[in-house]
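Complex shown without one protein chain; remaining protein chains in place.
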Amino acid sequence: MSERRPYVRPMPRDWWAHRPFRHYTIRELSGVTIAIYAAVLLSGLVALLRGPEAWDAWRGWLASPASLVLHGALLIAMLWHVRTWFQILPKTMPKLILGGTPVPQRTITLVGTSVAVICSSALVAFVLWRPF
Amino acid sequence: MTERADKTIELRVLRYNPEADEKPHHQSFTVPYTSDMSVLQGLQWIKDTVDGSLTYRWSCRMAICGSCGMMINAEPKLACHTLLRDLAPGPVTVEPLNHFPIERDLVVTVDDFVKKIESVTPWLIPKHPKPVSEGPYNQTPAQLAAYENFSACINCMLCYAACPQYGENPKFIGPAAMAILQRYDGDSRDGGSALRIDAVHGEDGVWGCTAVGACSDVCPKAVDPMHAVNQNKMNTALDYFLRFLKKRDAK
Amino acid sequence: MPHAPEKRSNAPVFWLLFGAGGTLSALFGVGLILVTGFLAPQGIGISADALSYENALAFTQNGLGKAVIWAVISLFFWHAAERFYLTLKDMHVFSDTGRRLLTYGVAAVVTVATAGLLLAIGFNQTM
């Protein structure tokens, strides 16, 4: 009979906390912060439905230092999301071949990130210059 | 003619002999080395002069046959393409590729990996079949470039050793098999992608990947398997919704 | 020797929602946070009554406004759901059903609830 006895090493349960996967785990968790931001908006919607007082309370909270800190954190997470999202973008789309050679993934990332900068800036500009 | 190897380095090698050991353990060897010696040559020195029972795979020693993948200082590497001088002063840990069962010492089980390759229909299914007498198909350099890197996979399995999702779920099709799938799907001469998608649309197919990206980081041949897996998420997703239309078309 | 096809996964549904949310947030997320988190509440460059109850209501009662709000809130949640689901899986937290309820379940509830809220707020007559 064969003496073969393959040895299976256990997978460490906390692999995600260690190099080189830490980066990945942080990226994934940045997704959660996006829901937190959406939850802030959702609470505004609830306030709106509940009437002017509730709305003003919500506005008041928005202007509070606590909210500022929270939004500061959300902004950082969002920036991280933008960065990593466009790093992955070229991996999720088919290869772009222009003029016989594949477009470098770095270029696609750059273009994507630039589009994001334009979109967000346009949004801010629109809000700032729209006559309210 | 003899080698002047005046420096030494310690290799801590994971040993496992299924006929004697309950589980693997490390063993240290002090290896004299010259500046052009690879980790593989260090292992060969041990096998030739200290302990003939040390077991590992190798052949080409020029980073093309894909035999000698192992964990070197916890990173998946080709032993023949990792120089001892870059690891000095050591010690250097040498272990079998992560996530694969160990057969003996640095030798891991490969069968399952090869079955995965077999499962993606890894051959050309011509879009327009023709006999050899009618000559080669035309393929422009741009069409070639569309799949060329995916065809460069040497089956070294470093990417599987790097991928935690494969470590969690050995049934996951994994990066290299997907690169080989994409090598044919992306080939302008091929018309078999419908068949291949059916092999990988399950939980253990493309959806086993969470875009960790370590596979592409460790690949010694710039195959970019992460790209192959993830672009097929989109293909599979489209197929998910369009399959009903397609079935109707076919009738 | 092609093997028997695996069972088709439903992941595409969640993955597309995740992708849509990811793209939307990547493109406009920074701008949105700047506007709703800093400029508007602090009145920087925007008049103080821009966020008045009336204006907010008008925006929300507008069909287009509703669509924007609904898309942003629900898709952002779907994006987070996918990522959080996978992270919980990586961390071996909860059972698979538990993880799904906590992530996709919440996103689904939020999607429906947001729609409900938007309907409850009603439509602007003049539009």
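Which chain is which? They are A, B and C, in the order written, and residues in each are numbered from 1.
Definition applied: contacts are C-beta pairs under 8 Å (C-beta built on N, C-alpha and C of every residue); 3 or more make two chains touch, one makes a residue touch a chain.
Here is the rule we go by: contacts and distances are computed from a predicted model.
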Omitted chain, identified by the protein name its UniProt record gives, among "Ion-translocating oxidoreductase complex subunit E", "Fumarate reductase flavoprotein subunit", "Branched-chain amino acid ABC transporter permease" or "phosphoenolpyruvate--glycerone phosphotransferase": "Fumarate reductase flavoprotein subunit"
Candidate in contact with the missing chain, chosen from B:Val31, B:Leu87, B:Ile154 or B:Met178: B:Ile154
Absent chain, residues of chain B that touch it: 1, 3-5, 17-20, 34-36, 38, 41, 47-49, 51-53, 55-62, 64-67, 81, 83, 85, 103-105, 107, 110-111, 114, 117-118, 122-124, 126, 130, 132-133, 135-141, 143-144, 147-148, 151-155, 180, 184, 187, 189-190
For chain A, residues in touch with the removed chain: 2-5, 100
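Keep in mind that, in the parts below, only the chains that are shown with their structure count from here on.
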Distance between chain centroids, defined by C-alpha means - chain B, chain C (Å): 39
Cα-centroid distance, chain A relative to chain B, in whole angstrom: 31
In chain B, residues with contacts to at least two other chains: 164, 168, 210, 233
Chain C, residues touching no fewer than two other chains: 86, 90
Contacting residues of chain B [partner chain A, same complex]: 16, 18-19, 23-24, 98-99, 101-103, 109, 140-142, 145-146, 164, 167-168, 186, 210-214, 216-217, 224, 226-227, 230-231, 233-234
Chain C - residues contacting chain A, complex: 19, 21-23, 25-42, 45-47, 49-51, 53, 55-57, 60, 69, 72-74, 76-77, 79-84, 86-87, 90-92, 107, 110, 113-114, 117-118, 120-121
Contact set on chain A toward chain C in their complex: 13-16, 25, 28-38, 40-42, 44-46, 48-49, 51-52, 55-56, 59, 62-63, 67-68, 70-71, 74-75, 78-79, 81-82, 85-86, 92, 112, 115-116, 119-124, 127-128, 132
